[in-house]
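Only one protein chain is missing; all other protein chains are in place.
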Amino acid sequence: MTNGESPSDAQPSTARRSRKLQTGRLEALSDGVFAIAVTLLVLDIKVPAHSGNLLDAIARSWPSYLAYVVSFSTIGAVWLGHNAITEYLDRADSGFVRLNLLVLLLVSFLPLPTRLLADYIDQAKPERVAATMYGLSLLLASTLLLVLWKYAVREQLVRPDAADEEIQLLTKRLTPGLVAYLVLIVAGLFVPVVAVAGYLAIAVYFIIPFKHRFIVSFHRTRQSRRQR
Amino acid sequence: MTNGESPSDAQPSTARRSRKLQTGRLEALSDGVFAIAVTLLVLDIKVPAHSGNLLDAIARSWPSYLAYVVSFSTIGAVWLGHNAITEYLDRADSGFVRLNLLVLLLVSFLPLPTRLLADYIDQAKPERVAATMYGLSLLLASTLLLVLWKYAVREQLVRPDAADEEIQLLTKRLTPGLVAYLVLIVAGLFVPVVAVAGYLAIAVYFIIPFKHRFIVSFHRTRQSRRQR
Amino acid sequence: MTNGESPSDAQPSTARRSRKLQTGRLEALSDGVFAIAVTLLVLDIKVPAHSGNLLDAIARSWPSYLAYVVSFSTIGAVWLGHNAITEYLDRADSGFVRLNLLVLLLVSFLPLPTRLLADYIDQAKPERVAATMYGLSLLLASTLLLVLWKYAVREQLVRPDAADEEIQLLTKRLTPGLVAYLVLIVAGLFVPVVAVAGYLAIAVYFIIPFKHRFIVSFHRTRQSRRQR
Partner (left out) sequence: MTNGESPSDAQPSTARRSRKLQTGRLEALSDGVFAIAVTLLVLDIKVPAHSGNLLDAIARSWPSYLAYVVSFSTIGAVWLGHNAITEYLDRADSGFVRLNLLVLLLVSFLPLPTRLLADYIDQAKPERVAATMYGLSLLLASTLLLVLWKYAVREQLVRPDAADEEIQLLTKRLTPGLVAYLVLIVAGLFVPVVAVAGYLAIAVYFIIPFKHRFIVSFHRTRQSRRQR
């Protein structure tokens, strides 16, 4: 493909582009699944049957709205993590593509426990089942995302120009949620509403950039490198 | 961005491409959410139950069709604004990606107030609740879009070659809708149908290119620059 | 952006890429809407309620399956036409983007008349209403596609290297369907099933490449040009 003589200016761009070929459709499928999962959530908020006092009816269906916001935030946080992973990716291999399908299986499954939660959050016993199932789904999705990232690092699919600290930073960022999810699942067996509030807190923690820590610093590193 | 000395023809394209890496998936997720939100709207138009006079039954469900057109136009208008913003974007940062998730939360939520509006528009009291909730959703979505743009400008994420007038033009274009929405929400407390007609008018105003003002002039600017 | 000295090899690629920037998200939104509209159709095929003889129940719901195939084919045909248009597109302007939103409005609306048709095709009077509404939707979608193309040609958004015969060929290819739709809508007022069969025939005509006429010849033209 190259003529081998002055490969210096042609090669990097070729490598880049061939990489894109490798991960382009994987990213497209993933973005599609994330986008649909996030948008389907709204279908689970029930429109109150023809009632005289609509405002009251909407207020009474607060669990639907809470579940909507928690699930949207969680899927958003998983997408942010997924995005950070593919940002570092140099190419995908056979195992990565398949692990990614597993992540998507979990993401596309999330609307179901969301619906369960919204339907049962105000009923003593089933509420615990729904909250536990919801927590397990979130835990599993987050765990798989970490596995996906560790797989990419181990199989050396990561861009060679990514610094070791950056790689460790992303690993660190993806890990703590798991412990929190475990604690909340147990707490949810006793006080389900607390668990749900916790799930929201985790998602918000990942989404709100309190100190602009991770991604900004990453950008700066790359920019400074480029300017040299 | 380029130092102009030796690898001059390779570098700009690299910079461009790395920018695309940064915003590529953000745009893909956004386009997915916009496309799904817009297409889900049709699910809210009810097919009349087996009735002898179908034409009459369809005619009677005019609120569904009106709500469909208003919401489609509004989401279309928000997409146009979002598109204009990313067009000017040089790169995304941590905060931008998260603000963008908030915009998408609102966009993917819009099918719900649309359904409420379609269901309740012909009933005296709930009609006001539905129209107000609808208006508030539109106002919030538009406000967030403006916040997203102001954030991009303030954090200098905008392309360095974008002229100041262009930036101010887009700010101006995104602002007036907010005032109009506020006025219509208040009007909707008294005459809901007028508010809905107003929401349609705003969307149409953004969509129909009365004087080919904004984007065309922008194209011309860029082309003339390129030809120099 | 270019240093102006040896612009020959840098410029075409820059122009190309800036064009992509202009139409990239327009294409992404369109592909999303087409993909969702086409996939939502399957939700309209009803699963027969728990019945002893499932095979019989499935056979009796043939109108759903017919409507599914007709609508899938039609949306597929519209997508092919849309694809051919953007293939020739050099850039988009303000009007084009908005006309395109109108095309998408029609495409995303098609699942509704499809559902109407599936529900009413075996009932004497409403059948005509459903078939007429279906035909009008198809006619409107096709007309808007032709308008979109004519607009692109008139506003000189078409790639400068597109030969005049190619442009006329695409115009010719997008036109005849309109007359056929008009004839079938009238026929559908008397014998609705004939109209539906006709709509399927039109879609198949556009989809099946009887003589590999259009696109292949287009490819050859471009390849021969490239080899020179």
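Letters are used for the chains, namely A, B and C, taken in the order the chains are written, and counting of residues starts over at 1 for each.
Definition applied: a residue touches a chain if its C-beta (ideal position, glycine included) is under 8 Å from a C-beta of that chain, and two chains touch if they have at least 3 such contacts.
Since we're looking at a predicted model, the values are computed, not measured.
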item	value
Of A:Arg25, A:Arg60, A:Arg159 or A:Lys172, the one touching the omitted chain in the full complex	A:Arg25
Of A:Ala59, A:Leu101 or A:Ala163, the one touching the omitted chain in the full complex	A:Leu101
Residues of chain A in contact with the chain not shown	1-3, 6, 9-10, 13-15, 17-18, 21-22, 24-26, 28-29, 31-33, 35-37, 40, 43, 91, 93-95, 97-98, 101, 104-105, 108-109, 111-112, 115-116, 119-120, 123, 125-126, 129-130, 133
Hidden partner chain, residues of chain C it touches	9, 12-13, 16, 27-28, 31-32, 34-36, 38-43, 45, 47, 50-55, 58, 68-69, 72, 76, 79-80, 83, 86-87, 207-209, 212-216, 219, 222, 226
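The rule is simple: only the chains that are shown with their structure count from here on.
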item	value
Contacts with 2+ other chains: residues of chain C	32, 35
